[in-house]
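Worksheet for the structure shown next.
The complex appears here minus one protein chain, its other protein chains still in place.
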Amino acid sequence: MRAVTAKRRLRAGIVGGGRGAFIGAVHRMAAELDGQALVVAGAMSSDPANAAESAADWYLDRSYDHYASMAQQEAQRPDGIDFVIIATPNHLHYPVARCFLQAGIHVVCDKPLALSVDEGQALVRLVESSDRLFALTHTYTGYPAIREAREMVRSGGIGDLRKVLIEYNQDWLMEAVENSGSRQAVWRTDPARAGLGGCIGDIGTHAENLLEFVTGRKIQSLCADLSSFVPGRTLDDDANILLRLQGGGKGTLVCSQIACGEENNLSMRIYGTKSALEWCHLEPNTLIHKVHGEPWRHLRTGHGYLGSAAQRSTRLPAGHPEGYIEAFAIIYREFIADIRRSQCGEPLQRGYPSVHDGLRGLQFVANAVESSRRGAQWVEMS
Amino acid sequence: MRAVTAKRRLRAGIVGGGRGAFIGAVHRMAAELDGQALVVAGAMSSDPANAAESAADWYLDRSYDHYASMAQQEAQRPDGIDFVIIATPNHLHYPVARCFLQAGIHVVCDKPLALSVDEGQALVRLVESSDRLFALTHTYTGYPAIREAREMVRSGGIGDLRKVLIEYNQDWLMEAVENSGSRQAVWRTDPARAGLGGCIGDIGTHAENLLEFVTGRKIQSLCADLSSFVPGRTLDDDANILLRLQGGGKGTLVCSQIACGEENNLSMRIYGTKSALEWCHLEPNTLIHKVHGEPWRHLRTGHGYLGSAAQRSTRLPAGHPEGYIEAFAIIYREFIADIRRSQCGEPLQRGYPSVHDGLRGLQFVANAVESSRRGAQWVEMS
Amino acid sequence: MRAVTAKRRLRAGIVGGGRGAFIGAVHRMAAELDGQALVVAGAMSSDPANAAESAADWYLDRSYDHYASMAQQEAQRPDGIDFVIIATPNHLHYPVARCFLQAGIHVVCDKPLALSVDEGQALVRLVESSDRLFALTHTYTGYPAIREAREMVRSGGIGDLRKVLIEYNQDWLMEAVENSGSRQAVWRTDPARAGLGGCIGDIGTHAENLLEFVTGRKIQSLCADLSSFVPGRTLDDDANILLRLQGGGKGTLVCSQIACGEENNLSMRIYGTKSALEWCHLEPNTLIHKVHGEPWRHLRTGHGYLGSAAQRSTRLPAGHPEGYIEAFAIIYREFIADIRRSQCGEPLQRGYPSVHDGLRGLQFVANAVESSRRGAQWVEMS
Partner (left out) sequence: MRAVTAKRRLRAGIVGGGRGAFIGAVHRMAAELDGQALVVAGAMSSDPANAAESAADWYLDRSYDHYASMAQQEAQRPDGIDFVIIATPNHLHYPVARCFLQAGIHVVCDKPLALSVDEGQALVRLVESSDRLFALTHTYTGYPAIREAREMVRSGGIGDLRKVLIEYNQDWLMEAVENSGSRQAVWRTDPARAGLGGCIGDIGTHAENLLEFVTGRKIQSLCADLSSFVPGRTLDDDANILLRLQGGGKGTLVCSQIACGEENNLSMRIYGTKSALEWCHLEPNTLIHKVHGEPWRHLRTGHGYLGSAAQRSTRLPAGHPEGYIEAFAIIYREFIADIRRSQCGEPLQRGYPSVHDGLRGLQFVANAVESSRRGAQWVEMS
C-alpha cells in the first residue's frame, strides 16, 4: 500500500459542503492545494438532489445519499478514499466521525468537535482505541506567523508569560439574520445543532485553542460574562472572559458576533518578562515582536530569519501574501504527511489540532456557559 | 477685573514640576500653548534649592519655598496668579488644592484627584461650596477625535451601546525600576504617595474616565483581577476587568504597566446597534467609524466634515498632526475660557474634567481594589 | 466534446516548473484551486532527470523530456491536455507557445510575453490566426480589489484622471546573487534569457499592465532613467520613469529590485477630479477610496457593497484574507471559463490578460530601455 500512495495523490471524501454551505468548499481547496490529495467522493447533503448536484459541481467521481453508505462502500473499494472531511453542522460531527473511524477511514473534522463534552469524550476514546488518524481544523494554527510565535514562546524567547489578550470579533450576527434566511445563521443559533455555545462555541473555541497552542499554557480558571444581545436569540452572541493560566499568567478572552463593523478579527497579544508578541488575522503574514527597550520588529512570513516551523509552512517568497486558504491547507498538509508516515511506519509528527484539543474546546464552552449562568463567577477548568 | 483679564494673558502658578519631574513641564506648555496664559510663579519643589533652580529654568517671576506661602501671597498681590496648577505626587493633590481654593484661586489639578475616596469627597464639598473653578487634567478627553466620538455617541450615531473594549497598556514598570532610582516609579509604587491603586490609579482612571466621557454611560459594576507581577511591589501593576454599564452594555477594561513593548497605548472600541467607533492614542488624529455593511470610514481631525466639538479643538489644517501637548492644551483652553466667562458673568461651559469626575475615578480605584481583594468578584459601583 | 468537459475538470500540462523553480508550483496551485482543472502532464525541465523527478513529485500522469513531444503527443491522445502552462524563463515563452498553439492546445503563459517586440508581434499574429485561447499571467489583475478599482474608474467614480503613482519595489537583487547560485537570479540577469529588460521587464511590466488595466488609459510617452546599481550587472535593476497618458493624466512609475528591505511591494495611487484610489499589494484585500472632503473609505473584499467584478473574484467572506495564489487563480478561473464557453459556442468574456497586453509590455520595456539609453529623454509609445 505504501508504494501506491507514495506515487499518487490521496483520495478524499467529504460529508457536507453542499450548495449553500460555506466551509465545505474551503476544505476542498485546502485539502487539494499542495497537490497531495483530491476530493473524489461525497455525501454532500442530506437532501439527495442537493447532494447529487453538489457532487456534479465538484466533478466528484462518486456521490452518496448518506454518509453511512459512503463509509461502508468506500472502505471496501480498492480505490476508496483515504480520508474523510466532515464539514457538517456541529451536531453531526460525532456520529459521522464515529462512522468513518469504525470503517477504518482517517478523519478530518471541522470544529467544534461535537455537541457536548460527553460526545467529545466518547470521540476521544474512539480515536484512542483506533489506529486511524484524526485532525480538527482549527485553521488559525496553520498560519506560519502563528507557528513562529509558538516556536518563540517554546524556546524561551518571551521569557516567563505574564499576560495574554486574545479577541475574536465579528458582526455578522448583529441582527437577527437567522430569521431572514441565512443558512449559516440558522443552525449556528440553534442549540440542537450548535450545542451549548453560540459565539463562544463558533469562534470562542478558536481563540481558546490558539491561545493554548501558542503559549503552551492551559486555561486554569475563567470568569465569563456571556450575553445574547439580539432579541429572541437563545445562545450567546458575545462574551467577555477573564482568564488565569496554569503556571501563571492572566488575561482576557473576548469574542463577539455582534461587534459592528468587525469582519473576522482574531487577534492575540502575549506579554512575557523578556518580550511580547502581537498577531492580527487581518494582516496574518506579520508577527510583531516587542523587546523591552528596543524597536518593534515586524517579522514577515517567507523570510530566512524565521524558525523552521514557520518556514515549513509557507509556499511563496516574502511579500506574496498567503491567506486563510493557505493556512487551512497547512493543517491538511501536516495531516496528509502523517497518513503517509503511518503507511510507512514512520513516527507521526501530529502537526495539526487533535481530538484532545477538540475536547478541550468543548470543556471551555461548557465552563464558560456555566460561569456565566452563575452570574459570571470563577470556574476551574478541570 | 473683567476689562483687565480681557486684555491680557492669564497668570498661572505651579506647585510641583521641579527638575526631575515629567508632567510639570507638560502643564506649562499646555497652559501657555494658546497664548492665553503664562506661568509666572511657582513652588516647584519641597527642596528649596531645587525649587529655586527650577523656577530660574522657567524664568518665573516669583519662586516660593512652600505652596502655602505662594497661595497666601499670590492671593494678595494685584498681579497675583489667576489659577494654580497642581503637578505633585498624588498625596499632595488634596492639601494643595484645598489651600489654593481657600485662598480664592482657581485650580487645575493632575489626576487622580486625591489619595482616597474620603479625600475626594472632601474636595468635592470644598469645590461645591466655593466660587472658584476646578479642572482635573484627564488629558485624553482633550483630543479632537475623542470629542468627535463623544458627539457621535450623544447624537445617536452608534445606536444603542452594546460593547466597550478599552485598554491602556504601558511597559515602563515591567522591571523593578523603583529600586534603581526612577523618581517617577518610586512614588507611583508607594501606597503612601500614590494611594490604593498602582497601575489602576495611574492609568486605569484615565481609561475609566475616557470610557464614561465618550459613552455617557457610568460603570455599574465591575469584576477586577489585579496583579503585582514584579516581585516586591505592593501596588498592582496590571489589571483585567469585566464591566457592566448603566443602561446596558458590557465590556472589558484592561490596563497594565508591565505589558512589554507598549509605550502608552490607550485604545478604545465602542460597539452599538448602528455603528462602532475605534480610537487609538498611537495615532490620535484618526477616528474609525464602522457602519454595518459599509466600508470603514477613517475620520481625521482638521476636516470640515467633523462636528463642532472636534473642529473647535484643533489648531491646524488636516494632515498636520497634533499630539499629546495639544490635547492637554484643550483642557486648559476650555478652563481658561470658563475663567474669563466667570469674570464676565457668562454661563460656564465646563468643557474639562471636573472634581466629580475625579471622585468617580477614586471610587473606581477603590471598587477595583475591593473586587480583586475578594478574589475578583463583582462589585457594584454606587 | 462539450458534454465531456462540462462534466470533468480540465486537464492541464506544464512546461517548466521543475525542482528549483518558483513560479511553476504557483501556476499549479492557481490552476487547480477552484477545482476546475488538474495538471496531469509536464515537460518540467530541459534536464531529463529533473523533469522525471519533478513530475513524480507532482504525481503527474505523464512526463516528457521535451515540450515538443508533449505538444505532439497530448494533441493526439483522447485524454490529452486541454491547455498548457508555460512557466519557463522568458526566452522559451515564444517557441513553446507557438508549438502548443500549432498543436491546437490553449496556452497560459507567464509574463513577459517574449524576448523582444518582434517575437511578441509574431505571437500576436499566431494567436489571432488561431482558434485557441491565450492568457498571460499578469497576476495582479486577478485581485478583487483591483477589479473593483477598475470598475470604479470605468463607471466614472473618480472623475477625470489626473495623476497616477505606481511602484513595484523589491530587494532580492540588491546584491550580486546571480554570482552565488540563485537560479532565479541567474536567468533574470542574463539578456539572452531575460530579454532587453531586467527589473523593468520582470516587474516593471506588471506595473505598466496594472496601470493600464485599472485606468483604461494607455501610456502615451515616457521618460525613463534606468540603472544597474549592482556592479557587473548588464541589465537594469532599478528604474524611475515619468509618464504621460493618452487622454491626459501624468505620473510616475518606479520599479526596483535593489530597494533594500522591500519584499514585493507593488502599490498604486490614482487621482481623479472626483476621488482617488489607493491599493497596496502588502494588504491586497483593502482598497482605499478618497473622496475630496470626506473621510477615507476602506473598502474590503468580500463585502456586498463592492461591484460585481470584485464580488465574482472572491471565494471567502469578508475578513478571511485571500492572497497571491487566489489572485493568480482568478486568471485561471476566467481562462478556464472561456475554454468552456468556447466549447459551447458561447461568447468569450476574456477576463484575463491577453497576448496584446503582452505585446504592450514588450513595447513598454523597449521604449523604456531606449529612453534611458538616450539619457532619459522622452519617447513616444506608439
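To keep things simple, chains are lettered A, B and C as they appear, and every chain counts its residues starting from 1.
Please note the rule applied: a residue touches a chain if its C-beta (ideal position, glycine included) is under 8 Å from a C-beta of that chain, and two chains touch if they have at least 3 such contacts.
Everything numeric in this text was worked out from a predicted model, so none of it was measured.
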Among B:Lys250, B:His281, B:Arg297 or B:Arg360, the residue in touch with the chain that has been omitted: B:His281
Options C:Ser69, C:Thr234 or C:Thr273, residue touching the unrepresented chain: C:Thr273
Absent-chain contact - pick from A:Arg154, A:Arg297, A:Arg340 or A:His356: A:Arg297
For chain B, residues in touch with the removed chain: 7-9, 22, 25-26, 28-29, 32-35, 38-39, 56, 58-59, 170, 172, 262-265, 281-285, 300, 302, 315-326
On chain A, residues whose C-beta touches the chain left out of the figure: 289, 293-300, 303-305
Residue numbers in chain C that touch the chain omitted from display: 158, 162-163, 165, 167, 171, 174-175, 223, 225, 227, 229, 238, 240, 242-244, 250-252, 254, 256, 258-262, 269, 271-276, 290-292, 296, 375-378
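Methods note: only the chains that are shown with their structure count from here on.
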Per Cα centroids, the chain farthest from chain C: B
Distance from the mean Cα position of chain B to that of chain A, given in whole angstrom: 44
Between chain C and chain A, distance of the C-alpha-averaged centres to the nearest whole Å: 34
Shared interface positions of chain B, touching two or more other chains: 296
